[in-house]
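Each chain you see keeps its place in the complex, though not every chain is here.
Letters are used for the chains, namely A and B, taken in the order the chains are written, and counting of residues starts over at 1 for each.
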């Protein structure tokens, strides 16, 4: 089932169009075997940043997601009696609904704070008091916050596991997990220790220093140095990596290059990671079409495009029906990756139907 | 059980006060027999406008609603594992809660977007991308949107069934269904092919061309040409029907009249359909009491008043305890009609208790 690099088989094509990526691609590659013991170790563990992961954990979570994507599990109610608190101090309907859908799909309950900023919850109340309050309100907290330090503050009194759904210019680790879930469904061989194809060249459009999803994707990508030879960061900023990430880069065998001219390097990328840059204020207005992709862009034949969505002008709808579209699959997999995380962190793997556990042990 | 027109029996009186309409009225009229095969055909079907219905479907949905209204079904969990997405790009607490209550009553889960306009979801993101996102978030989408074209746009990528909860000046088909559910509980004979009473005269206060609930009610009423002889549209507008509805009128045996003087024709109506006109801006301030009803209005003895609520000055509370009040029954039936739709569209009729299916086959 390994797709040789540069060989455009029918299967790869059908897989790279829209949301059509078959999760069995990934499962078959591993003969349907999951390392349940490794996944059980996530019980009670907070998911705070990409640094806490090793490659094998990313791969097992992706395989668990694939298993959930191809199985009807609603009727087994794995999260029966569990309450997830979605606490969004910065509104993000897409991410919030994705976590809530994942919870509900597993029969968990949702306590929703869609906009913590405008409700009484945040009128001068400290995050550490809010954490204390959450202890008896639920079993797990999912938080997004505009401040990078918010994670640390809420954990002062919080005794529940916390999932970071984006903190200021910090991290957005679950987004990186689902980005890689899409990549691994598309190319399961990217996870193999003895990767034998041409090494991958990944293009990342954005400024990892300031954009948490970009930073988390880049950091997680560096776990896959078995298959990735080069990462090009395309940014109009002078020092787009920031100090921390620059250190990571020094310790990695992957070659990292900084460019500001996207169009001239585009044809080199096997994977292009785009971001919602047109939704941000400031830079996009200046850069305009230079940072945009459409069906006429000079893309490598089998290049895959990732984009966390929502999008505006930086990613044209003309790409939707092409084989470059991995972003719909990325979005489609989001709910399943979040299910895998919730079931693991809440210690409910063994509430899944026996047939699932058995078939995949 | 058929109530003869113009004969005010005790039963009719008790039935027409407040929310007291007995759903068994309708079921007994049909000897409790439902056409389950006809209802099963709604599985996977989007509910977009009133044009998609024939009279028999409206009647069977009303009978199914009546069955649900007189039965405790929560314990049978017919929508277990199903997620309904209530996506309101135009706030409407009443309608949203009605759909959410219907979902929860059947043990479905709700993913709620109470105000799509102010959340990140709509910041420049296309409705077709939102539709793509919804595919993995739930099993059915209920949408209200201020733009008439929104239905078409979201369906470009949406693969889930869609229920239109009001689109711009378009339609509001579920409101019409529950309006007719109230009418059929009150007068089950209105559905009979060989209606033998005096033909009904319906007065519709409002401008169907611009007001979707009014348009949907009028269109659905035209399916009942067996019992309805005349419809009077009371509007201060010159061409209140609009082109499309004017065409429907030409093809209907029902006589349609346009008037602007409500008070002088009021005494002719068997049913008066009012709207939340005092909540709208503009016209009501001008028209004032001319378009208002109260307990002293010159109503036909057994006239029934429908109103989708919320109301303000156009419908006085003095009518609440009179036999003309069908609007409380209309509101009370809303949740049951929506349950009937959700269970049918989500293909879960056969998850209802055997006793229900058996008793009514």
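By our rule, a contact is a pair of C-beta atoms (placed from the backbone, for glycine too) under 8 Å apart; a residue touches a chain by one contact, two chains touch by 3 or more.
Here the structure is a predicted model, which means the values were calculated and not measured.
Visitor: Fill in the total copies of the single sequence across the complete complex, 2 being in place.
Guide: The number of copies making up the whole complex is 3.
Convention: only the chains that are shown with their structure count from here on.
Visitor: How many angstrom between the C-alpha centroids of chain B and chain A?
Guide: Measuring from centre to centre gives 43 Å for this pair.
Visitor: Quick check: in the complex, which residue numbers of chain B touch chain A?
Guide: Touching chain A: residues 80-83, 85, 109, 111-114, 116, 119-121, 123-126, 128-129, 132-133, 135-138 of chain B.
Visitor: For chain A, which residues are in contact with chain B within the complex?
Guide: 19, 74-75, 91-94, 97-98, 100-101, 104-105, 107, 112, 114-115, 278-279, 309-312, 317, 328, 331-336
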